[in-house]
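Every protein chain of the complex appears in place save one, which is left out.
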Amino acid sequence: MTDESLKVGIVTISDRASKGEYEDKSGPAILDWLSQALVSEWKSNVKVIPDEQDQIEAELKALVDDERCHLVLTTGGTGPAKRDVTPEATLAIADKVMDGFGERMRSISLKYVPTAILSRQLGVIRKNCLIINLPGQPKAIKETLDELFEAIPYCIDLIDGPYIETNESIVKAFRPKSAIRKK
Amino acid sequence: MTDESLKVGIVTISDRASKGEYEDKSGPAILDWLSQALVSEWKSNVKVIPDEQDQIEAELKALVDDERCHLVLTTGGTGPAKRDVTPEATLAIADKVMDGFGERMRSISLKYVPTAILSRQLGVIRKNCLIINLPGQPKAIKETLDELFEAIPYCIDLIDGPYIETNESIVKAFRPKSAIRKK
Partner (left out) sequence: MTDESLKVGIVTISDRASKGEYEDKSGPAILDWLSQALVSEWKSNVKVIPDEQDQIEAELKALVDDERCHLVLTTGGTGPAKRDVTPEATLAIADKVMDGFGERMRSISLKYVPTAILSRQLGVIRKNCLIINLPGQPKAIKETLDELFEAIPYCIDLIDGPYIETNESIVKAFRPKSAIRKK
């Protein structure tokens, strides 16, 4: 475990948002959620890029390898359409794939819409960073983080990242007893 | 989106059925289900082939690349046995894998039998076609389509296929409001 404070990369992947044709509401929705949920110190690094596999891979690598992010959250580009290449880019730069994240995110979204199965969202590890493909819509981002995030602090512990503390009225981080740090 | 009518490929994969040793009931069960569920125009292309990976790959490619199917439904060959190679063939010709389809199909079948986890069913995209490995048994085909199909019309929309309308007493197609076409 490290004493650094948490660094979070937030990447909106959208052709239209990256050209300014469309106001990005998804990146801000992630920032807003984290601002309410995290009580330990954290910094963010926010990007908006087009649906180009090479650019997505380069951005994810830069956030992990150069910026030393412990957590990277992407939004957009996970559907079945031709321009949806976020999972391909994420997989290409992954050290380990965490199948449970994709399964869990689809299962959360399935409570709201049957088309949740069309999402190819992944969770992967690269070096000491957890990268997660969140849904594209602000509403679905919140629904996902509200439930998914309870498993994230312990995952960051296991890959030697900082100890994350949350606002339990938003989400309660789950850790086995032996991993809970006494204050 | 295209104005063509929906083309569906239906492929029974079975050594015995392809030799005529066994009457194929699974392909007809798919046709029957579609006949009741679809109200927009559609055409089908029906095949019965043995459990040979090369032949399955060639047939799937022909249905997508030459016959221009928008949806291909296979039945058979998804178990753990040596001759079960449908998922291997499907994966070999896929552009994108849709993990949510396999998860959802197993989760539907798990309500009926605990051995649902033995199925390696996939959903994939090749070009502008969605290919789905359905279960082998007519009963399980119906149980799966009754629930799974609600997400299929919107998936076909997203890969630029025709707008599918269903008989809502069988299955109600789910689309986000912005994707619903006014009559």
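As written, the chains take the letters A and B, and residue 1 is the first residue of each chain.
Here is the rule we use: a residue touches a chain if its C-beta (ideal position, glycine included) is under 8 Å from a C-beta of that chain, and two chains touch if they have at least 3 such contacts.
Quick caveat, the model's predicted, so the values are computed rather than measured.
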item: From B:Asp51, B:Glu103, B:Glu143 or B:Asp157, residue that would touch the chain that is not displayed; value: B:Glu103
item: Which residue of A:Ala62, A:Ala81 or A:Ala151 touches the chain not shown here; value: A:Ala151
item: Absent chain, residues of chain A that touch it; value: 96-101, 103-104, 123, 125, 130, 148, 150-151, 154-155, 158-159, 174-176
item: Missing-chain contacts mapped onto chain B; value: 79-82, 84, 88, 102-103, 106-107, 110, 113-120
